[in-house]
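What follows is a set of notes on a single structure, which appears directly below.
Note that one protein chain is taken out, while the other chains of the complex remain in position.
Note that the chains take the letters A, B and C in the order they are written out, and that residue 1 is the start of every chain.
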């Protein structure tokens, strides 16, 4: 359980500045808004509506992949907080920087949607991939700052869960970097990979979730 | 009441990843944002303002129906959570997918508003209806995944409330599908039906709420 | 104190469907988003930036009045909830309808800002006023539904606070209706009145808050 009031013993060490739960509320707000804003970029042009609605399928695909990706980030973000007892200033600032990158996702999503039917897909895929790679890097910084030396963890944090989180988050930046660099050879393959990564995570999580229920 | 800390006994089974209450906070954020963003699509064109303000009545109607529909979904979503004790990964992911469809509602709402005064209403009504039908399907998946075999329910879940929820959510997809397919015959009738379904739910709930108070 | 778990004794009467606190969270989300979205309509045109920034003063004024008005509505909304013990379906639906009108405020705000420097101010002022009058009406419906016969109030609700709320909310619709109808004679006077009402509330509250601290 998150400790919401450690003010008394810690007020002199600068860690009483925020409860983990308020940090989660603010973070959840950014996740929810970034995901929901994505719909503002799903737009039809002029001309026959039926044709237009089929024509903009890249907008639907980009919307779905980015919404689900933000949803998965949100799930993982909370998983970190189940193991955290308190937060310090550095953790707060890393979290703000992390949210800054998450809230950036709608921009490259828009680029992908605009370029997926022909157009200049390479820079769009590189921007999208760079954003997701940076998100994954910040996520690892956030987690390992909290976990190294048990700095911010609960005293009863489950070692298996802690090492499980470490193991599952570490490959993220490399996977996203590989998908990003693929755009230099084939932008389309790169974009397909971003979709596949999302689907893979969902299937894997779902299977895992069921097998242990 | 929702159990917010089942981490200890369940940490080894993968269900400690999120408290139901944080799931509700994030979901409420998406509901609130999706509903409030609808106003961004209520816009007047150039020309005499008084005339324009009367001319865009479909925008007001579409705003009202979609806002109330999202409000009703929110009420029902919480009703599910009053019976849930914990969540697992699959439930989390189904919920994210469900929210993805809810957050999509502003897009077809905009289409309806743009086409309701003449224009090409059929594809707009089909898109709107398909979105609401999908929302209703995901809602049922969410509920029956939680309820089947009492998988995620509270041990003291009221059997009457549980079966009441099952009974009242099951017809949703069929009702919305019927209203959607009506667009193939008469787009206007289809749009009127979406409004009628909303009003019907409000009146029925209100009467039921009063009779049992 | 709000009672968050009345499920047991009330689950058979349909009132276990939502805790007041979740209702507040959703409502606060709508208030916060509606207020913050207002900035999207503060925009400069082309041409010399310095001149432009002075030219759009009506946008700043409209932003300020609407933001503060939504803030005041939020304060009053919470004041209601300090006296409420539980909610029923009718109350939930009235609250959703109320939020629908609050979330509509950015639309007429945009109209006022666009028309305040010359232009066709009368329909803009009438739309703005009609929105605020409707908000005030729904607010009264919300409160008197909860308060009449102590339907949803806490058993220990302070009679003086309850009658104080009743007394202070009742004039709202009439004051806003009067300011709205003023637009038929002088749209400018009407708009000035909306600003004056907001300032008056702030000054009055502030003085009252200080005198009783």
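Here is the rule we use: a residue touches a chain if its C-beta (ideal position, glycine included) is under 8 Å from a C-beta of that chain, and two chains touch if they have at least 3 such contacts.
Keep in mind the model is a prediction, meaning the values are calculated, not measured.
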*asked:* By the document's own contact criterion, which visible chains does the hidden chain reach in the full complex?
replied: A, C
*Would you write out the residues of chain A that touch the absent chain, in ascending order?*
4-5, 7-8, 11-18, 22, 25-26, 29-30, 33-34, 37, 40, 88-93, 96-97, 99-100, 103-104, 106-107, 111, 115, 119-120, 122-124, 127, 151
_Touch list for chain C against the chain that is not drawn_ = 1, 24-25, 28-29, 31-33, 35-40, 42, 44, 48-50, 53, 63-64, 67-68, 71-72, 74-75, 78-79, 82, 158, 160-161, 202, 205-206, 208-210, 212-213
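The working rule: only the chains that are shown with their structure count from here on.
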_Size of the rotation, in steps of 5 degrees, that lays the CA trace of chain B over chain C_ = 90
*asked:* Just the number, please: Cα centre separation of chain B and chain C in whole Å.
replied: 25
*Quick one: chain A and chain C, Cα centre-to-centre, how many Å?*
35
*Would you mind listing the residues of chain C that make contact with two or more other chains?*
none
